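Heads up, one of the protein chains got dropped from this complex, but the rest are sitting where they should.
Up next is chain A:
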Amino acid sequence: MNVVIAGAGMHPWGKWGRNFTEYGVHAAREALRDAGVAWTDVDLVVGGETVRNGYAGYVAGSTFAQALGWNGARIATSYAACATGAQAIDTARARILAGLSEVALVVGADTTPKGFLAPNAGERWNDPDWLRFRLLGMTNPAYFALYARRRMDLYGATAEDFAQVKVKNAKHGLENPYARFRKESSVEEVLASPMVSDPLHLLDICATSDGAAAVVLTSADYARRHGLASPVTVAAVSTVTPTFPNTVIDMPLLATDSSAVTGVPERTFKESIGQAAYDEAGIGPEDVDVAEVYDLSTALELDWIEDLQLCKRGEAEALLRAGDTTIGGRIPVNPSGGLACFGEAVPAQAIAQVCELTWQLQGRAEGRQVEGAKVGITANQGLFGHGSSVILSV
């Protein structure tokens, strides 16, 4: 049995200053309309929980179910930092596969504060997320900068390469009606923006945004019986956690695991996220036509391209420079415009990636279509061992 995406919807990303429930309901109604399914036919709502710098506890699936009008549907709430949306999709998929649900609505929405994401208030001397600020002044962009600098020293990446990722994604997002930033960028403009954490400039780093995304999931059988148009198959949802020892320094931690007892593992955590998705889908990276990856920074997009094995380690810059990751190239990356054009709305973002791939595989991504795309993959990673990769196919 297969689970399909019957409909996708979003609320435009921005800084709207309204309650997240409004954004979520907007996206949910759009997804239901897109699917041609009535809210009263939905029997499961999974909400992506709104978070602040990794902390759970603000919203639940019931928030959206109640706002849409109680219809008796069962509810679930997912919290998995940046992977929240994918975990919510996984929960819905599992209940459909088990025969416990026919039509599930998955919603993620967020309202985010301006500037650096900072930890919750109070003195918390046992909390790594508090300690990293207090003892080291280690912000999120500083972690991104560590990964970026490593690319420069090991693989010869340049600040111009990182800027070129922004230029590419800005161009991709120009026609995306859900993107917050729809403006061309230039390498000069990125390099002229203030340096935040060397080598990353302000325009290398994604903003935080308000936004919402939703998908309607059904069994393939339900979609057939109800004549739903162009369903897209969910071929894999990977939400694996790290395997000890995690040897790449991860936000918000101050150190890695030690590899002394067991040796260095075959795959890093991020590599294992994508590999698990490929294994589950029964395909390989050579089968992928389009990718939506978490470009929290420009340089991180290059890491992801390699983590997903779309090229060999250290070769992502060559791919970028050849135009292979641009729409029209061999393997377009972030045709939506990515986080560079959206800014991050944490619990909605992984669902937004799936929405974009849905439209890409249906041939409906107007102004940014990857021609003939049949297989797409998403990837993201968040705090505390959370990460996800979703593969869709038609």
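In this section, contacts are C-beta pairs under 8 Å (C-beta built on N, C-alpha and C of every residue); 3 or more make two chains touch, one makes a residue touch a chain; residues count from 1.
Rule of thumb we're sticking to: contacts and distances are computed from a predicted model.
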Candidate names "Xanthine dehydrogenase family protein subunit M", "NAD(P) transhydrogenase subunit beta", "Benzoylsuccinyl-CoA thiolase" or "NADH-quinone oxidoreductase subunit L"; UniProt protein name, chain not shown: "Benzoylsuccinyl-CoA thiolase"
Contact with the hidden chain (one of A:E184, A:D198 or A:E371): A:D198
Omitted-chain contact residue, chosen from A:A76, A:M138, A:A277 or A:L392: A:M138
Full-complex contact with the absent chain, from A:L100, A:A192, A:A229 or A:L254: A:L254
Absent-chain interface as seen on chain A, which is shown: 115-116, 118-119, 123, 125-126, 128, 130-139, 142, 145-150, 153-154, 194-200, 243-245, 247, 249, 253-262, 264
